[in-house]
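The complex is shown incomplete by one protein chain, all other protein chains being positioned as in the whole.
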Amino acid sequence: MRTGVWLVGARGSVATTSIVGALALRAGLAGPTGCVTELAELRGPALPSFADLVFGGHDVVATPLVKRAEALADAGVLPGRLVAALADELATVERELRPAPAGGSQADRATATIRDLDDFRRRHELDRVVVVNVSATEPVARPHPAHADPATLRAALAGPEEVLPVSSLYAYAAVTAGCPYVDFTPSTGLRLPALRALADERGLPYAGHDGKTGETLVKSVLAPMFAMRHLAVRSWSGVNLLGGGDGATLADPAANAAKVESKQRVLGETLGYQPQGGTRIDYVESLGDFKTAWDLVTFAGFLGTGMRLEFTWHGCDSALAAPLVLDLARLTAAAHAAGHRGPLAELAFFFKDPLAAPTHALAEQWTRLCEFTRRLHAGGSDDQPG
Amino acid sequence: MRTGVWLVGARGSVATTSIVGALALRAGLAGPTGCVTELAELRGPALPSFADLVFGGHDVVATPLVKRAEALADAGVLPGRLVAALADELATVERELRPAPAGGSQADRATATIRDLDDFRRRHELDRVVVVNVSATEPVARPHPAHADPATLRAALAGPEEVLPVSSLYAYAAVTAGCPYVDFTPSTGLRLPALRALADERGLPYAGHDGKTGETLVKSVLAPMFAMRHLAVRSWSGVNLLGGGDGATLADPAANAAKVESKQRVLGETLGYQPQGGTRIDYVESLGDFKTAWDLVTFAGFLGTGMRLEFTWHGCDSALAAPLVLDLARLTAAAHAAGHRGPLAELAFFFKDPLAAPTHALAEQWTRLCEFTRRLHAGGSDDQPG
Amino acid sequence: MRTGVWLVGARGSVATTSIVGALALRAGLAGPTGCVTELAELRGPALPSFADLVFGGHDVVATPLVKRAEALADAGVLPGRLVAALADELATVERELRPAPAGGSQADRATATIRDLDDFRRRHELDRVVVVNVSATEPVARPHPAHADPATLRAALAGPEEVLPVSSLYAYAAVTAGCPYVDFTPSTGLRLPALRALADERGLPYAGHDGKTGETLVKSVLAPMFAMRHLAVRSWSGVNLLGGGDGATLADPAANAAKVESKQRVLGETLGYQPQGGTRIDYVESLGDFKTAWDLVTFAGFLGTGMRLEFTWHGCDSALAAPLVLDLARLTAAAHAAGHRGPLAELAFFFKDPLAAPTHALAEQWTRLCEFTRRLHAGGSDDQPG
Partner (left out) sequence: MRTGVWLVGARGSVATTSIVGALALRAGLAGPTGCVTELAELRGPALPSFADLVFGGHDVVATPLVKRAEALADAGVLPGRLVAALADELATVERELRPAPAGGSQADRATATIRDLDDFRRRHELDRVVVVNVSATEPVARPHPAHADPATLRAALAGPEEVLPVSSLYAYAAVTAGCPYVDFTPSTGLRLPALRALADERGLPYAGHDGKTGETLVKSVLAPMFAMRHLAVRSWSGVNLLGGGDGATLADPAANAAKVESKQRVLGETLGYQPQGGTRIDYVESLGDFKTAWDLVTFAGFLGTGMRLEFTWHGCDSALAAPLVLDLARLTAAAHAAGHRGPLAELAFFFKDPLAAPTHALAEQWTRLCEFTRRLHAGGSDDQPG
């Protein structure tokens, strides 16, 4: 099953780490640590192998992939020897990267994007192309009447106004080109009625939003722990300090807002009430690609006794995100092959703000993911399509 | 369903907090925070109500219960006003406490214990008495040939030698008196072939070992998180600083060993490999009944990138343990009523070192506990007795 | 040396704790933990004794002092038995508290304030009255031409405009009434040319700003440590979570700004460069009077190796502040008696944002404080008045 993985933001940290990692895995130069789909519970014939994956993508910057990879090696995100060993393979991927379409109306840019996707699929004789958004987080989008349905949207796109946020324009192009779409960012992406309707028309599956890699991952197991033990969480405060490209983007309060919002949801929905306290994201340039998150949880036990839990998470965001990007591409490709359509609630395990998902508790999400994948491997898509 | 709760170590911190809490709940003076059996998922008709519970117990010390309760209030474990408001009720329970049988052979002491249990049951016309061990942790026990089967054991008990550790002598008496038995401590208790055989003969259920209230509780959700994400845990080191009665006992290296061992198991069994590092318990008298645990986890992600998680848990052990003691008494009573016998693997949720349990992952234990309790409420014990 | 201590904000947490503590010390019901002036290095004849202190003050609320004290006892700030034992003494102080003058022009309010101060001094035959501002932090003040000199100021005060921030109006009244003035808050207080000139005219000493009790205290020893070891601090980020009255005030971004600014200064001035990162103050109501601060410091060592220090401070702000308020009152009274005038740079040890002080390093501040106090005890004010 030859599968294209088209990365929007293809020269960013997450994209570069994903590409280097997949190439390293294929070359037998690295093990699958961090790849959920390589666990015994999920492995199986329905998923495209790493050798089956072909990478391409768009970006607004032109820094050569190998330069980005070297910078990530200097920053301790990638082993330098891997980057050196994969220079040829990286050059091959480099040839598949395209500048993000610019100029003209949004309809023009969509058309150019679709053309890039079609060319990519044809050139490599791919069974399908999964589009994954790993570009910079955009500010919370403003509503617009054209978001309501496909026809209105199509008409508006041709006009001079920028009716869609960029992430949604990519989603529109992906869906129109018949590509399943995954949003690893908190941006709007496919979350507009017009785009969902289009995806439904085309029978496409999609997944999102916002890869769950750090503080929220930990929250998604600790919050259920408090709930299962009937402990009353009084406050949950968190601070995220990060540098790197994503950090710089999030230094912008508007992008920050989108992210913080998706981080908060897990608590209220898991506990059944909203504890006091909030989450902060602060940009500290010198922290680079490593993020430090600190959370303080105060809670009451039996007869009101006050207690506390605090944790510090010191993680490399790109190293956490990249294997999940590969997992999502493989799973979404398999879901598409099996005829699933609409939001893939079973992939909630991967996201801070999962689409259509009934729970934020990681262990439940895991159970659903395992069952879903088992069905994919068993070829059982017919009886219960997503 | 009038249910006796016989506490071994009835004047200790955990026991006193359990008793004060149950009385407060019955009197409507406190809410059920921390009581798992009061969550919507577990509540139901099969469980005895708090008003159905009658308390009694043994202890080697004679400090009046109300004095212990006042001391716990001074230490911030219990609200002082609760203790004051429940003075009469505490005096009533005081009358049900008996000195731990002493002198004579172990057989003599067992007989005296059984007599206390029988009297208690008869005096209060109880449907059953659940014996819960919350006494001081004892050193790891030495093996003895008499532990092999009931007949050899009975013969040996009559002799001058102390063949059973104290916790097991209580378990022997409980089982002989027809009482289900719960061990909230890491002591040997019922974990000897002779005693298991006796419990089976008598058709009794039992549960244990070692209430899961702090660092291990957190481990039981974090370790599965690392496993589900295919992250490679390199080291997991922990230190527990605690004062209080239990801390003083654990300052003894032998008792400490029993506890540390049960704390370690969760990691190896959940991850499938044993990370480097160990767990320490240190006695710091001035910390009193509040325990501080600090854990450092180092782990590798994709392509080997090193990352870290550290957490500090600052909990009041008795406030965490007491509601679970009530939960265990209620659930074990209901299991007995429903005809369950043998080790209650479905209660693994409550224990650091659960009997006969297939997993240490809290969320899975929770699922099993919910199913088990649902069956109890549905009266469905016949089809699948424990 | 009978010394009045006039507290602006006399019914607040810090003031109430100061009063209860001084009464307890006088009655021999508590020891001097936290009182710097009771250390061997500072004790001596120049300081008024606790029995010499007479308390009075202004507040805008009327909650009885004993009620505030009981509330602080419930919150774990004060021992309940102390409050009960000191009921009579608290009632005596209650009679010395006055409503904050309101209505009329600022000149009218100043006159009323001065009258309250004069009456207090006369009524108790006090040698002097030290005015200490422990009222709520006010927003950063706007500049006004009338701040330039005493004459312009006096004229403007009589007009309808509110030319002075409240803290400065109290400072004006204090100085006019011949009282030394201490500002324990980050508010403007005496920091205006006109007020400084007035204080100088009257030959009065004054001290401030912003009591150093938590995160900044720790910074004032850790930052010098990095400097002395020639380690390069790359980033220093902090978050302060607090409830209580002061927390509620600081939830207002304007008041918050004043506070954050005084917290930041110590780093740049001690290190000689400003590391990346900032300080946050977040209000979390349920934390009550206990504050949790978390700081992350990243630094480079030899050959650029990256390292980290993180700390969590969990302190009771009022319990930390109150003994310092007593220290400041005693020291400022003694300085006044010895003829010191102008800003007391030697009291920098107590402040986040010390007046006229050459260093933020705690140990150096300590050395200066010790020398200053030694001179006071030796009666040596003549040779080197502040």
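Should a chain be cited, it is by its letter among A, B and C, assigned in written order, with residues numbered from 1 in that chain.
To be clear about the criterion, a residue touches a chain if its C-beta (ideal position, glycine included) is under 8 Å from a C-beta of that chain, and two chains touch if they have at least 3 such contacts.
Remember, predicted model here, so these are calculated numbers, not experimental data.
Interface note for the absent chain: among B:Val239, B:Ala257 or B:Cys370, the touching residue is B:Val239.
In the complete complex, the hidden chain is touched by one of C:Gly12, C:Gly57, C:Gly244 or C:Gly315, namely C:Gly315. Against the chain not displayed here, chain B makes contact via residues 234-235, 237, 239, 241, 276-278, 280, 282, 284-287, 292, 294, 296, 298, 308, 310, 312. Within chain C, the residues in touch with the undisplayed chain are 17, 20-21, 24, 30, 32-36, 38-39, 76-79, 82, 217-218, 220-222, 224-225, 228-232, 300-305, 307-316, 319-320, 322-323, 349, 361-364, 366.
One rule holds in what follows: only the chains that are shown with their structure count from here on.
Counting the residue numbers that touch the partner chain, chain A and chain C have more than half of them in common. In this assembly, the C-alpha centroid of chain A lies 50 Å from the C-alpha centroid of chain C. Taking each chain's centre as the average of its CA atoms, chain A and chain B sit 43 Å apart. Across the assembly, chain B contributes residues 76, 312 that each touch 2 or more other chains.
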